[in-house]
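Removed: one protein chain of the complex. Kept in place: all other protein chains.
Up next is chain A:
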Amino acid sequence: MRPIWKESPSPAYQAIKAVVLGGFALAIVVPILVVVSTSLASDQDIIDAGGYVLWPSHPTVKAYQTLFSGGLMGRAIMVSVFVTLVGTAIALAVTIALAYATSRPVLFGRPVLLMVLFTLLFAPGIIPMFLVVKQFGLLDSLWSLILPGALGAFNFVVLRTFFMNVPGELLESARIDGASDFMILRKIIMPLSKAVIAVVGLFYAVGFWNAFFNALLYLNDTSKWPVQVILRTYVLQGKSLSADQLGVEPLPQPQSLQMAVVVVALVPIAMVYPFLQRHFTKGVITGAVKG
């Protein structure tokens, strides 16, 4: 008799699997579909559906036209893209360099440095951060969104642990061949760590893309606001606790417009995933099975 895992599964079992997995897939796809559909819905569609629309019967791109007509959204996307690209590049450079340095036992004063870095795991308060940013003259500058977040303690720990697992013999032989530290990092460590660097890069990128709170605090010039702040004002508008208490009656944004902002904020970063997914799985399962 063939072992059980070689048996072809029964049709009933197949069907159950299809239903369960299909159910999960729907649970993920339907909300996204609703967001996209609602963003394309006409006012009448929204009233007929009483809010969210599953499939617009009179599709229109009016919401997107309105969104981009003010110029605010276009600029905000540029800002977000800039902050994400430059921020991720700087953050990766800083984190990789630091992780490499602290992963090697030869570094002078390493225990002290590690203690200092340990404190980075705890977030500082809003006001101390603000004062530091102000003293560096970064207020109202896009660098205030990039530099304070350029070193994530968690990402640093992940990278450092990974680098420490690279066999010392490899690096020793490179050194005997005359390689400098920079060369070792570039030619040996980084190629070996592509997967984990991709993952950490993605963490940084998503973090920079999603960040809004720093922008609220540090940027007074609305033309420098990133997409997420705009998204927040559109979606939360008219639903705020304080507005209602005060009897302020902000004009609620049409649901289609709200969802259009969601789509605009979602698409660019979602586009990054397919390219990194290969590394992502590899990075995540690193260490699961060594073979």
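As a working rule, a residue touches a chain if its C-beta (ideal position, glycine included) is under 8 Å from a C-beta of that chain, and two chains touch if they have at least 3 such contacts; residues count from 1.
Keep in mind that, in the parts below, contacts and distances are computed from a predicted model.
Missing chain, UniProt protein name: "Extracellular solute-binding protein", from among "Biotin carboxyl carrier protein of acetyl-CoA carboxylase", "Succinate dehydrogenase / fumarate reductase iron-sulfur subunit", "Extracellular solute-binding protein" or "Ligase-associated DNA damage response endonuclease PdeM".
Residue A:Ile127 is the one among A:Ile28, A:Val112 or A:Ile127 that touches the chain missing from this view.
When the full complex is taken into account, the listed residue touching the unshown chain is A:Leu236, out of A:Val29, A:Ala97, A:Leu170 or A:Leu236. The omitted chain makes contact with just one of the residues A:Ile46, A:Ile197 or A:Ala211: A:Ile46.
If you put the missing chain back, the residues of chain A touching it would be 43, 46-51, 69-72, 126-127, 130-131, 134, 213, 216-217, 220-223, 225, 229-230, 232-253, 255.
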